[in-house]
Each structure stands twice: as structure tokens, then as C-alpha cells.
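Before anything else, here's the structure in question.
As you look at this complex, bear in mind that one protein chain is not there, while each of the others sits in place.
Order as written gives the chain letters A, B and C; numbering starts at 1 within each chain.
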Amino acid sequence: MNLSGERIFAAPRAVVWQVLNDPSSMAQVMPGVEGFDIHDDRRWTANVKIPLGLGGLKMKVDMEKSEEREPEFAKMAIKGSGVGAMLNMVTSFDLQEAGDSTAMKWAAEVKIAGPVGSMGQRVLQPIVNQQVEHVLNALELQVQEALKATG
Amino acid sequence: MLLREVEYAKPSSVAEALGLLAADDGARALAGGQTLVNVMKARAASPDMLVDLNGLEELRGIELAGDGTLSIGPMTTYTELMESVEARARPILGEVCAQIADVQVRNRGTIGGNLCSNDPTNHLPPLMAAIGARMTIRGGDGERTMGTDEFFLGVYMTAVGPGELLTRITIPAGKHDGFAAVTLGVDGTCIVNAAASANGSLRVALGCVDAVPVVVEAESPDGVRAAVRAAGIDPPSDVHASSAYRAHLAEVLAERAARQAVEKR
Amino acid sequence: MTTIAPEKVIAPQKQWQGQSVPRKEDKRLTQGQGVFVDDIKRHGMGYLHFVRSPYAHAHITSIDVSKAEEIKGVYGTLTGEEVAALTDPFFQIASEPGGQIKDFALAVGKVRYVGEPVVAVVADTRELARDASELVEVEYEPLSALVDAREALKSDAPLLHDDAGGNLMWQGTYEWGDLDAAFAEADRVVKIEELHFHRFNSTPLECDGALVEFNRGTAQWTIHTNNQFPGFAAIMMGPAMRCGLDKLRFVTQDIGGGFGNKITSHPQLVVCCLLARKLNRPVQWTEWRTDFHMSMSHGNERWFQDTEVAVKADGTLLGFRTKALDDAGAWLRYEPLGGVIWAQVTPGMYRWRHIRVDFTQVATNKAPVSPNRGYSRMQHLWFTERVIDIVARELGLDPVDVRKRNYVRAEDMPYETPNGCIYDSGDYAQMLDIALELIGPVEERRADAKARGKLLGVGIGSTLDSGTNNFGQSRLINPELQFSGNNEVATVKLDIFGEIVVTLGTTPQGQGHETTAAQVVADILGCSMDDVHVRAGHDSYWNSHAGFSGTYASQFAVTGLSAVKGATEMLAVEIKKLASVIFGGVPAEALELAEGGVRIKDNPEAFLPFMACGAIINANNAGLPEDLDVTLNCRYVYRPPFEVPDIERKFGNLTLTYAAQIHVAVIEIDPETGYYDIVDYAAVDDCGKRINPQIVEGQVMGATAQAIGAAMHETYEYDEDGNLLTPNFYDYHVPHALDMPPLRTGFIESPSPFTPLGTKGMGEGGGAGIHAVCAAVQDATGKIVTDSHNPYQRVWELLQ
Partner (left out) sequence: MDVAVTVNGTLYERDVEPRKLLIHFLRDDLDLTGSHIGCDTGNCGACSVIFDGKLVKSCMLLAVQANGSSVETVEGLSDGDEMTALQQSFSDHHALQCGYCTPGMLMSATALLRAKPSPTDDEIRKALQGNICRCTGYWNIFEAVKAAGR
């Protein structure tokens, strides 16, 4: 499953870059983060609980930055486990200066591995959509806060 | 089989249940369990605590008001609804419940559970959307009542938040309803379903084609297919049906449900 | 239900055989007193849970079981590395190149399908074992997956087994007759680009399982299991585990359905054995439904490509050539035997003499295939039936006429096929008439359906249910193999209190062996079948069993019952020998067995009850003549008459009996949605002499239900990454009560001239239902049906 989109942040590219590459602010961005371990500047692990009506999807999420070209491009491999199947996602973002704002083009390739069945198939897309929306909004907030911080 | 560890509580009042649900954001209400327990067997979703609503009389019962309005407790089972004299005021309710799963599941599964799980293949979300049901949610800070457009938020997501419960389903009077589905085997899982109500305006709600029921309106059954096309649905594909096939079935079934509803006039 | 029995059949009188007596098994099974494998417990046993691969194809880069083993209540684990050190790879049936692959009980270094067992964890509760399995950390390096057999031989295809050097597992060319002459003689050559037989299996309601005990003192394992072919499991497990077969004691009682799907559980059984020894405690394994769907015994998926059929203008079939491409899945657990089993029914039910099949079997990143009801013949018979209906359509002929013109005729029996198989008896045309008579005229119904906006279709499915394998056919796959013939054994004894006890080597899963065996014994000994005690289940230590013992491949009515007959006749002779001594030298010919004893024909008062016979031989034998060799404990091995096939010509008799089924399905399609119902159905069966007609009919109806499910709903569908999309009964829809169409059954009895009782093995003929539904869909839509699986969407697409 492939997703992509574009988002404009009312902040300079450096600020957006800094937010996207700071594990602790990423922790704020992700849904239902319960714990966060930073192994090194390229690898983090988060324990998240994606809220659903039936009870949270508890996942251990391992993230590894596989590629980066500061301050415009980064690519991350994300592996989620613990829900009876494996969720693998490769996501990348591309930052372009647009006046004093920043345009972020993002893309994600999501693959689920394991006994998914039709429920997994039917339900995965909408759940991912639900979460992507959440992440982007949270990112917006983080960027604004970072902007305040940098003054 | 073989669930993860989970705590269990059986409150004796709705207030107590709300308290338990509010105290732990990992707590989930256990109604009939005919969906939730299976999800837990797969160890997909994993509540920390199950708050068993069985035995809460406040959440049961079916009342028929003078104006024909039905008020249904969410812990009413499908079988109870099928057998309820009051519920015959809106015949489609019993007719559709009789198509859900099998005797065992209907004996245990509840109306509220069906709505709150909001699996896209469930029968009741589109039915409630078509007949204009209203849901009452109670939480720590009181009650709110809303229509299905506000109630269903996404797959397995409804307006019932942490620390809240669906406490009442209110259904207006009406007899001119229809329901059509293509299912996996006779009365099996829905591939696409459609519910229609022709009490006043003609409303059709489609299931299985989006994260929430898709409602279309039309002057007459002849206009329904066009209305569905105009809704621009993009149904999910799965092993049982491609997006294109679902989109086609949506049109056919929407019209069939609409005709049933109108013919009952 | 209507049943038609042709006049020529005379119902057997005054004997147990031929009667629909209720089953001996039923009381315990209806009262919840059966003993299925998961019902067995032992003191201190641990529950086993498998950590399974989430990937279809990946290198295992690391495995860490430490967190799991730290948990209180976890007894231990087993990894692929340990298995590779403790065992040798399973013996491979295949010659080159498939014979090169190294198959162990757990994945070693690499996983090849979603659900493949990678690590086993044993704990003191089922739940805890699963908890701990979630703490096992396995790192994978995913590889691209091969899910379409048609891609397997391309140069850029992912490679499953380095040892085999490619994805080709087995290849063989079968050619009989003179193809060139046939195609030269043909008025028409019908070409069919591609036909596809889909992946499914019979999903017995009970999944696999075992409880394994290891006896340290004797280094012997007792394996309580529901494996349906212990003889095969033993020859796979013994060499792998480096132990003699007598160290492996297999015990089964009640088995919750098998249908061939429970033949290849030997890898899981090896894991249980190794852990029972390693942990020094009984190990219990229950396979859950999702585990079964992901990993156990899928039926062979097969493609038929570039088919050409030589046919005369009048519909006379001369011959065909096709390329069969078989998808074996990730491992060869019983394969590549599917590459030859189909040849038992090479021409289907038809008289064409010129046939070429280029058979190729490849590995893919899907669950391993192994026998499934109708194993490999079903795929081929579906192909021949599709060919008949497509030819009929192309030539504008009636499918009924084309069948009748080409069916092997009753007067041709016994009929030698182009590849040397002998169809023993039958009258296919008569069966078709009975089936059509059961359905009655359809033209009016067609018009009526049309008036209701529905499309009505009628389809015929003919199948053969070849039974009693000549295992010599395995040499057509691998000339090195030293298998041939077949056998089954029974012991019948008269105990001290006159109790008649029968032990068998078979592993029944609902076929009623305790009942039919008792029927045969009672007729020979002239007693009531209530006096005959047939031991339930299989025990390779205490019951007699032979090399091919088991319950599979439609053979009990021939191999099992012939063994029972042989042993009982031996016992009858011994009883008479004893009686002639007791009666003071009355010749055996003057004696008869009746009413639970032996008596002098002319003087019925001179009667010796079985109880007395048993007592004398077992406990009161002083003074009996020295030369009286009577034990009243008789063992007989039935060996069917087989030759080793000619390997060069791939020629010879591959099975002893050929039961036949003709099914007719009538369907109604809703053209707007593709939704369809089977509105009428007839199944006509001929399995020779029927020992218990009710049991035979039960097999026919059950197989029919499975065929209807496979034709309409059941499929093991994978996505492009190799994830199974139908891993449970939620997505894998098997027929339930409301899905069953009206069912009419009929039968004829064409006794087999080759078997002691005139019986034929049966039970696998249900494939006819798939053929019939496909033909009905083609008839209703007017479009050629090229797939064995036709869910609503595919039917709707046909109509677009």
C-alpha cells in the first residue's frame, strides 16, 4: 500500500528538519506513544498504542533512518510488531523552501506481513489514513513549538 | 484461542462501569463479545481490562413510545430484538437481525456491540444510518445524543470515547424500509450491504464500501444508482471483492433496498 | 432426498454385509465420550506453541529465545539450529532436482512461507506458551516472494532452495499412443490456452495435534496423534531422528476428519519428540485453525497450458496434449507424488487413446501441498471434464452426447487405458442417465428462471475414484525408490470367554471401520455383529499393522476388509479344526458356523459355542492332539495383485479399483450481481459391492458438500507478498446448513472382479461437484469457464 502527500509548514526548513530528526519531538508526533528508547541518532524504538474502539493496537515500533541529506531529504524504515502481524513501512520526506515556509512532500510504502485475512486488508488502509492525519497534525504543532523555542 | 492477560470487572451499575472505564484508558467495555473476543484471540487489539456490561439491566430493554419511537438498550441481543413485540413497530430491525451470523451469535451478540465495533461489514451501522437512529452516549460529564453521521468516525472508531458508554439507541417510527446484501454464502459475512428507508424522503445507506456508512438520498428508486455514483465511493478491495465489484454491487443493492422500502408503502 | 436404485440391484438378504446398520462408533461419539488427540493429558505435560514466520520468504539473521526462557513456567524451547544438529533432513521422494532440498522439522536459516514454524516453545499452560512465544526475538531479512507458479522458472524469479539450484522440483513427460496420427486424423483441433485448478483443502474440523511421551529407559517415543498415515510418518521420522521405527509408537483413537490433510504432520511430530526428550516431560501440541490454514497440507494448485484436443466432427475424442504446471508450495512433504498419481485416471472416463502430458512441478513461497481428498486425480479429472464441455461448446454439440459417445462402455470392461491402468468395472452411461432422471427435464425451469431475471445452468461432472494404490507408481517419479504394491493387515482372535476381537492397522476418521469390519466378520463366523469387538483406532505396538497401514486413498473396503475377511476365514478354519477334534473326528466339511458357535450340519444339537472354543484353546487345552495347530488368533495380510510398472513407458496398473461418480448441478445466477445458488443437485455413485450403503451414501454426500464449497467459496488466496488472505473460517467460507442445495442420490453396483468382496475403495469422488458447478456456470453464462473456483465476482466478470 502506497501513500503520499504534501504539507506546508509556516516555518523555515531548518526548523522543520530539526523537528523531523529529533527523536523526542517525533515521540510527541506518533499516536499513543507509551515509551521511547533512543539507541543512537539513527535508531529509535517506541512502544505505541493506537487507540481503537476494540482496544488499543499495542505495537513495538522500531525506526531506523536509512538515508539523509540534510536539510532536505530523509528516509526511514519503520517496523511494527505485536498485533499478530508485522507492519513494515518505508517513509521518506523531502523538504523544499517556499518563501519563509517549508513544503514537505512525503511518501510511505506500507506492507503488512502475517495472517492478515480480509479484515486486515479492508481495515489497514482506513486505519493508516486515520493515523497519518493524526501524525501530520501533531507534526504541525511540534513545528510551531520549535519555532517559538527558536524565537 | 489463548488470549493475552487481561483484567476483568463486572460492575453492577452503569455509573460503576463508567468509573472503571474512565480509570484506565486500556479498559474496554465487553458487551456480547462476539467480535471483541475473536479479535483478542488473534492478539490484535489488546485491552488491559474488560468491563463486562452483561447484567446491567439499565442497558437492556426495548420501549415503544406513543408516537412509535423505539428506545433500545444497547445490551439487547439480536435474538431479543427479533422476538420483541415492541420492536415489530419497525419490522426491518428484526428482519435484519435474523440475517446476522447464526443462532449462537444472535443469542449473545448485542445491538450496541454491533454499532460500537463498527466493522465495515456489520449489518447495523448502515441500517441505523438509513432509518435515522440516534445514539445516546453517557460519560463522566453527562449525556449527549447524536445521529449516525456523528457517531461513526472510522473503522472500529465511534464517538464513544474513553470512559464513555453507548447507553441508548432511539429509532423513529416507520415501516417502509428495505435491506439488501450480497454475502459470503447464504447469510454469511456481507460483501456489500445496503439499507433503505422511505419514510418521508428516500434514504439509502451503504455498508462495506467505506470506513463509515455512506448515505445517499434520491427522489425515487430510479434515481438511486445515479445518487450512488454521484457519491463517488472508493470501496476497499479484499480477497472477497475488488473495489470495482463492490462499487457495482453498491449501486445494485442500493436500488434493491430502495425498491423494497418503497414497495412496502 | 430422492434416491434411485436400478432394478438390477437385488438387496442382499439375511446377512450383515449390504445392510445399513447403525455404526458401532456412534454411541461414544454422540455422548461426548470419543477420545480425540486434544483430549489426552499426562501428568507434568507441557504445552507446545510454535513461533511462526510472518514472512513468505526471508533469511533468519538471528534468533534469541532468552527472554522467553526466563519466564517462570516456561520449560524450554527448540530452534532450527538444534533440529539441524539433532536430526537429518527428511528423506525426499523426488529424484533430481527436488531430491536435493534439505527439509527439517523447523526452518533452518531461512523461512519459505508465512506460518512456517521457526521456534517451538513449551510451557505449563497453553496461554503461557503463546505469551512466551511472543518474547522470542527473531530477526529476518525479507526476500522477495514467489507466489505465482508461472513465474517460478523465469531467470529473475526468487530462488527458494539453493540446494536444488532452481525452483523446478520435478519434471516428467508422459506420452502414450500416436499423437501425430491422432491430430492428423482430427477434423478439429480445439485449443485451450490456460486452465487453472485452485488451491484449497478439506479443512477437517479437528486440526492436527499430538501428545508425545519419551521413555528414557527404552529410548522409545509414544506418539498419541491424529496423523492418518502412521506408516508414512514413521518412515519419514525414523531416519530423520536416527532411530529404528520400533522406537516410534503411534497411537490414535478418534480422528476428527482427515481427507488426506493429516498425512504430513511428521515435521511437527518430530519437534514434539525432540522436545519430549530434551525437556524430559510429555509434550502436547494443538494446531489451531489459523495455524492449519497457513501451514498444513494445501491441495495441489495446477495450471494446464497450451492444451490441444484432437476431435472428430461428430464429437469423437481422439487425444489431447497439455502442459501441467503444479504448484507444490515451499516443501515436498509428500510431493512430487502428485506428479504421477493423476496418471491413475489418465484418460478420465473416456476412450481417447493418444495422450501427452508434460508435467512440471515447482516450488513457491506458499504452504506445502500434500494429499487432499481426490489427490491429484481431481485436478486431472477436472481438466478432462472442462475439455469435454469446451469441446462440446466449440463444436456446438450437447455435452451429454459428447460424454456418452466417448465414455468407456460397460461392454469394454475391464478396460485397459493407454497407460496400462485397468478400469475394473462400471457403466458410466447408465449412471449419467440415472443422474439426469433424478434432475428431470430442465427446459421449463430454464424459462421460468429467465422470467424471474435469473440465468439457469446445468452442468455434468464425471469422476473416477481410483482406489488401492500400487506404490510402484512412485518409481515413475524416482526409479531409485524401492516401493511397490500395497498391503493391509488384520488380526481376528477368539478370546477365552468367546469374545471375537478384531485389530486393524487403519486410522479411521469417520469411515466407520469398526462397523463395516464387524459386518464382514459376523457373516463369516455366523454370529451377530454385536459379538464382534473391533478395537478403536490404531496402535503400532499392540494392533497389527503393515507397511502401508493407514486410512487414505480410498482403499479400506478393499485392503482393510480383505484383510479382515482373510483373517476371519483363517479363524473359521481353526474353529472347525478344533471342533472336529472335540466332536470326536467329525470332518470339518460336516461342520458349520452359526448362532455364535460351531455345529454339525446334520445334527444341530451337537453345538460348541465360541466361548467353549476360546476356553479350550486358551485355558483348558490339556490332552489336545500335538499336531493340532490352532491358536484362534489369526493374522492375515492382504496383498493386492500388482506388478511393478514399466518405468520406461510409464505403463502399468497403478490402482486396483475404479469407483465412479456422475454428478449433475443446476444453478441459478443473478446476472446483476453474479450471486448464484445451486437449486438442484444429483449425485450417482458406483463403488461396486456396498458393505454398508448408508456409510457409502454418507461419503458421497460429504464429498459433494466439500466440492460445492471448493467450487464457490473455498480458496487459499495469497497476496503478492505471500500473505495468506484466507487464514481462518471467517474468510475461508465452508458450506454451512443454509448453503446446502437439495441433494438427490442414486447408485448402481458394479462389483469389482479384482477384489475378494467385489468392493471398491471410495470416498474421494466429490470432485465431480467442482466439475459440475463449473459446467453449470459455463452453461448459464455462455462463457467458457477456465478456473475451478468461481466466486460471485468471477461469475459477474464472466458476464461483463
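One rule holds for everything that comes next: a residue touches a chain if its C-beta (ideal position, glycine included) is under 8 Å from a C-beta of that chain, and two chains touch if they have at least 3 such contacts.
The structure displayed is predicted, hence computed values, not measured ones.
Partner chains of the missing chain, restricted to those shown and counted over the full complex, are B, C. Annotation: of C:Pro22, C:Gly244 or C:Pro753, C:Pro22 touches the absent chain (contact as defined above). One of C:Phe104, C:Trp288, C:Phe359 or C:Tyr792 touches the chain omitted from the figure, and that residue is C:Trp288.
Chain C meets the missing chain through residues 1, 20, 22-23, 25-27, 29-36, 38-39, 41, 126-127, 202-207, 254-259, 286, 288-290, 509-512, 694-695, 697-699, 701-706, 728-730, 734-738, 740, 743.
Where chain B meets the omitted chain, the residues involved are 1, 3-8, 10, 32-34, 37-38, 41-42, 50, 52, 54, 79, 101-105, 107-108, 187.
Going forward, only the chains that are shown with their structure count from here on.
If you sketch which chains touch which, every chain touches every other chain without exception.
Among the remaining chains, A is positioned farthest from chain C, on the basis of C-alpha centroids. Computed from the mean C-alpha positions, the centre of chain A lies at a distance of 32 Å from the centre of chain B. A separation of 51 Å divides the Cα centre of chain A from that of chain C.
Rounded to a whole number, the gap between the C-alpha centres of chain B and chain C is 44 angstrom. In chain A, the residues touching two or more other chains are 85, 117-119, 121. Contacts with at least two other chains are made by residues 134, 290, 725-726, 730-731 of chain C.
Residues of chain C that touch chain A in their complex: 54-56, 114-115, 134, 142, 290, 293-294, 719, 721, 723-728, 730-731. Partner chain B is touched in their complex by these residues of chain C: 49, 126-127, 130-131, 134, 288, 290, 672-675, 712-713, 717, 725-726, 730-731, 733, 735-736, 738-739, 791-793, 796-797. Across the complex, chain B meets chain A through its residues 25-26, 28, 35-36, 39-40, 42-47, 116-121, 154-158, 160, 162, 210-211, 236-240.
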